[in-house]
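Removed from the display is one protein chain of the complex; every other protein chain stays in position.
Chain IDs A and B follow the sequence of writing; residue 1 opens each chain.
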Amino acid sequence: METVINMALLTLLAVVTVAMVVQRSLLSVVILASIYSFLMASVMIVLDAVDVALTEASVGAAVSTVLLLATLHLTKTREDMPRHGRALPLLLSLAVGGMLVWGTLVLPPFGTANAPIHQHVAPRYINDVMAETGVPNIVTAVLADYRSFDTLGETTVIFIAGIGVMLLLGGLRRQSSEEGAPEDPS
Amino acid sequence: MEAFLDFADRYNYVITIFLMIAGLYIVVARSNMVKKLVGLSIFQTSVYLLYLEPAKIVGGTAPIIDPAFTVYSNPLPHVLILTAIVVGVGTLALGLALVVRINEAFGTIDDDEIKPQDGG
Partner (left out) sequence: MSSDLILRVGTKLILPFILLFAIYVQLHGDYGPGGGFQAGVIVAAVVILIAITFGHNAAKRVAPRGLVECMVPMGVLIFAGTGVAGFFLGGNYLDYSVLSHDPIHGHHLGIFLVEIGVAVTVSGTMVALFYAFVERGR
């Protein structure tokens, strides 16, 4: 049952992606991207990644969409026809895709419990998490306890991204308004 | 039934790679920068899927310890991807801010129209 639901959701994802590739109105692309994120969150729930699904639904479908819409408000919403040929990118993509599919042929089948990924560190976390941290949600325990250095670095990345955007969009405006010389809006 | 299960095993990976090359195609073939960033996001989410699919055990449950369950999916990829999603929105925002500034400087967000203006 899980497999069938997963396949249906993945098919929907592929359809939405095709629509995003052919759509020329950027507003539609952004709305489709939002739908894509919700579908991705559903797929993640089927794949048992509930924490990730919650994050994808709130970040991918909400905040990303708001930021993209704000950008479209500041720029333009229509995509021009590309001037160069599409044959080379298509060929490149298909070649890369072919090689990657060939690479997946040796991967273990979907959902098997004795695949190599489940043998190494995961049993250590699953068996010892209650004794060592007392936190039932293993994802939270690994995120904030076992691998808190990663999370510290990641919080710093968010901090840097925020500072970067504030400098790019806010800093100059303040400076130029103090000098009394508004920017040329061309 | 056997053939269907065999097909189902491969289907996940094939769709993941399809999303990946769709993102790659948008980034390479399209000259509109907002579209390029959306393509980059698609590429990024396909990588999330590539990590999460092997973590799943059919018949297992979400990695939250409960006496009623014994089989849990692998929690480690979930942690890595949780981090990746939040970093992803940070990079997307930074990219969009650059697009806004490029639009103010050049009056366009199309790669092909910027190149002649930039002397390239």
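Note that a contact is a pair of C-beta atoms (placed from the backbone, for glycine too) under 8 Å apart; a residue touches a chain by one contact, two chains touch by 3 or more.
Source: prediction; values computed, not measured.
Of the candidate positions A:Ala14, A:Ala115 or A:Ile158, contact with the unshown chain belongs to A:Ile158. Within the whole complex, the absent chain has one touching residue among A:Ile5, A:Val18 or A:Val66, and that is A:Val66.
By the touch criterion stated above, the residues of chain B touching the omitted chain are 62, 64, 82, 85-86, 89-90, 93, 96-97, 100. What chain A contributes to its contact with the hidden chain is residues 50-51, 53-55, 58-59, 62-63, 66-67, 70-71, 73-74, 132-137, 139-141, 143-145, 148-149, 151-152, 155-156, 158-159, 161-163, 165-166, 168-170, 173.
One rule holds for everything that comes next: only the chains that are shown with their structure count from here on.
Against chain B, the residues of chain A that register as touching in their complex are 2-4, 6-7, 10-11, 13-14, 17-18, 20-21, 26, 29-30, 33, 36-37, 40, 43-44, 47-52, 55-56, 59-60, 63-64, 67-68, 70-72, 74-76, 79-80, 82-84, 86, 89-90, 92-94, 96-97, 100-101, 104, 107-113, 115, 117-118, 121-122, 125-126, 129-130, 136-139, 142-143, 147, 150-151, 154, 157-158, 160-162, 164-165, 168-169, 183, 185-186. Remark: chain B residues 5, 8-15, 17-22, 24-26, 28-32, 34-35, 37-38, 41-42, 45, 48-49, 52-66, 71-79, 81-83, 85-94, 96-101, 103-104, 107, 109-110, 112-113 touch chain A in the complex.
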